[in-house]
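Each remark here refers to the structure printed beneath this line.
Heads up, this is only part of the complex; the chains shown haven't been moved.
For reference, chains read A, B, C and D in written order, and residue numbers begin at 1 within each chain.
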Amino acid sequence: MLEAFNFRAILEYMPTYGQCFLATLWLSALSLFGAILVGIAACAMRLSHSRLLSGAAGVYIESIRSTPLLAQLYFFYFGLPTFGVMLPEWVTGVIALTLNSGAYYAEIIRAGIQAIHSGQIEAGIASGFSYLQRMRYIILPQALGMTIRPMLGQAIVLVKDSSLLSLISILELTRAGQLLTSERFMPAEGFLTTAVFYLIIYYMLKAFSGWSEKKLIFREAH
Amino acid sequence: MWGFYFNELIRSLPSFLEGLWMTVAVSGLSLLAGTVIGFICGIFRAGKNRILRTIIGAWVDLIRGTPFLVQVFIIFFILPSAGIELEAFSAAVIALSNLTASFICEIVASGIIAVPKGQSEAATAAGLSPFQQLWYIVLPQAMRSILPPLVGQYVLLVKDSSVVSAIGVVDITRVGWLTVQRIPEGLMVFGLVGLLYFAICYPLINLSGYLERRMTVVSTKL
Amino acid sequence: GTLDEISKRGEIRIACQTQGAPFSFVDRNGDRTGSSVELCNLIAKEMGVKVKYLNYDWDGLTPALLSKKADMLAADMTPTLKRAMRIAFTDPYMYVGSVVFVKQDSPIKTLEDIKAGTKMAVLLGSTGESDARKVFPDAKYKTYKGGGPLLINAVIAGHVEAAVNDGSSVRSQISNFPPNSVRILEGQLSRSPLAFAVRYDSPDLKNWLNLFFLHKKLDGSLDENLDYWVNSLDWKKDH
Amino acid sequence: MISFKNVNKWYGDLHVLKNIDLEVAEGEVVVVCGPSGSGKSTLIRCINRLEPIQEGELVVDSMAVHDKKINMTKVRADIGFVFQSFNLYPHMTALQNTIIAPVKVRKMNKDEAERLGREMLVRVGLEERIDHYPAQLSGGQQQRVAIARGLCMQPKIMLFDEPTSALDPEMINEVLDVMRGLAREGMTMMVVTHEMGFAREVASRVVFMDEGQIIEMAPPDDFFTNPQTDRGKFFLKSILTH
């Protein structure tokens, strides 16, 4: 299948790839941002003393984690209109990705928070900080700093999961490869090029996380 | 109308169970192979040999950075031009094992690195060989931080296995696609698909939560 | 040649897509059937070999053929000139036309009601897509993946105002939905051929297939197949 | 300033503070010592309700800490607390560590807080380390930042829980010197420590605890030369003779 590998055709589709690459970038960025916010909120609920909040967050997190994104995506796309909620595709896609990754981020951040030395929390209490102030100024910055690696992992999963959005007619990177496949019947060219673009995003994320890890992580005071 | 489709769906239940079995078989085999390979690579990844570390690192990046579907296509469609003919089932197991191994490799490596250096130093000082250190001292302790994310990874494995339906493995997802052509109530069909995944994943997620709790109780404050 | 291999193997491997009635689908009893499938069964019978179906997504069809996993490709595929740059198509054995369908209560009554900016659903890379883009260049397109029923779902859910797909598929798939949920507009957008495909290094198989279609055309069994599956809903009783 | 009246505390079934009665007057320096697990840390942690008490009265600067309904933010703002393990915020510089609480809790204006923070860091001898992160400081320096952080709230009381026991021997003095200075300036202090030299020099009283009880309470000279109980004698012997 590789004997006839056709670079010229790839070049011809480059504008499409570029456009789709940008779409994947900003859809993922938006969802990533949302997912981290949702993750923080869900995690705060999960760790709160209110049984109701913590229970609700638990149901959300576990049901998301144990069902495939595809099922969730269809639920939002074909399910919501039944209840009279009509959203543009990209909004549906971003919501599905956000809620999906949000559940994973909640778990990652929880692990980060629970790894924070209890002395840090006590120092905050002793200074007279309120619960929210401690979260905001002491716990979250450290938890986020410590969890850069798993956060990166989830970000990569999110970017790749965004390929499912092509199922609900959003043009993104995977879609570009499929165009080359179905119009020109050049699957090897299509998929390998797609893979290269994903790899570019991967290395961008990895570099960013390495950079922020250096900036954010300070070794525990000995 | 839902009632009618529901009866139809009940009639399809046998094929859903066959799909379930296929998902379990593909995931189960890949879980075993991926775990073994992942552990071996993870041990080297945390080890002293630079060349091995770099090679394994590059492999992990490549697998983590590209869409799984592309990996499946490469193994199934492109390897044959190198003379490696595979059945869809074995190609699926190989692709999935490879994916899982790359993730487990990272989990194992960071688990090993998290074991305090003093532990292997004490063992070195006592004259234990590098293998003995690993086997008797480091790995048993690393398991504490490895096990919970390991089981979490198994959940992802089960869900990722849905991708292999693209090369004709009739798993739960594929059965879902086939059924939705007859029973156009996508929400209901994929609800059932989600439910079946949930049935596999939920116990795993609970297991990982249980392990996490147990491991932190056992953990000592050294 | 490929024919020798097939007969030595005693088995012909056919890549297909189970995209839905009437061409290829899994029926109520869990059996694979449909117009293309029955034709393939006949092919195997005439060759005197067994048939093995390799079931892929649309994305997997060409790779399967090109990587020699499959000897031939049987799907409701239009032999476009671009596609024929890569694989060899048999002579067309039937013609289909794309139709437009809308929600039952839609204000769109005729093809003329479709204006610039009308939201249209099509299947990614399908003949329907290229037909629609030719006829309604100014409409707004949403391309879906995963088969015809999805388009109907999208129309019913209101994600789009109209959808374009091959007429026979639409007719047979609508029958699975609640009655009167969608309406097919008068008129076809195009008439396009359907054909099976092989690799360019299998001219023997291609010749044989063309001959096969000729024979079956002459003895009427091809038309019988098409009348049963494509031009009517007769198959609904049995499957 | 601090008054314990018949205070009792349990962890589950474990009775860790038993009928504690203790008055600390303004300007006093009280050193608390005793074997490990005797409840020293628990005692001073109750003062700003890092641990709640279950029985008795605990009044700090005429605010009733035992009262569940009281707003602790105000009480805590008046109490500086220094931990054995420093507990500096690792993601903030020395200066940021000192000013975060004044700005967020006391709502002090940022410039003023910075001026104050610098002043306190100078006071503990760290003018050159103002913009360093904790990981870039030695243990002794970190503990001095922690003291400066406590002082920045301009507290009426400073509490210390074994402030030098995580330090290398040569760094102990730099921290004790800062604490000596504070004592001399009249700060009310409670210090859990085993540094007997320090206790002799600055303590107004030494409190000796064992198994959750205050066993002895006396001026340091009396306690060190002539402990009244066998447990006190044994304890002194064990920490002085190696």
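Just so we're on the same page, contacts are C-beta pairs under 8 Å (C-beta built on N, C-alpha and C of every residue); 3 or more make two chains touch, one makes a residue touch a chain.
Note that the structure is predicted; figures quoted are calculated from it, not measured.
Copy numbers for the complete complex, expressed as a formula over the labels shown, read A x1, B x1, C x1, D x2.
Note that in this section only the chains that are shown with their structure count from here on.
Between chain C and chain D, the least number of touch steps comes to 2. A straight line joining the Cα centres of chain B and chain D is 51 Å long.
Each chain gets a centre from the mean of its Cα atoms; for chain A and chain C, those two points are 37 Å apart.
Chain A and chain D have Cα centroids separated by 45 Å.
Residue positions of chain A touching 2 or more other chains: 1, 78, 82, 187-188. Among all residues of chain C, those that touch two or more other chains are 59, 63, 66-67, 146, 153. Two chains count as a pair here when they touch; such pairs are A-B, A-C, A-D, B-C. Taken in their complex, chain B has these residues touching chain C: 1, 8, 11-12, 14-15, 73, 76-78, 80-81, 88, 165-168, 170, 174, 177-184, 186. If you check the complex, the residues on chain C that touch chain A are 58-59, 62-63, 66-67, 82-83, 85-87, 121, 124-126, 142-146, 153-154, 157-159. Across the interface of their complex, chain B is touched by residues 1-3, 62-63, 65-72, 74-75, 78-79, 82, 149, 153, 156-157, 160, 163, 174, 187-188, 191-192, 194-195, 198-199, 201-203, 206 of chain A.
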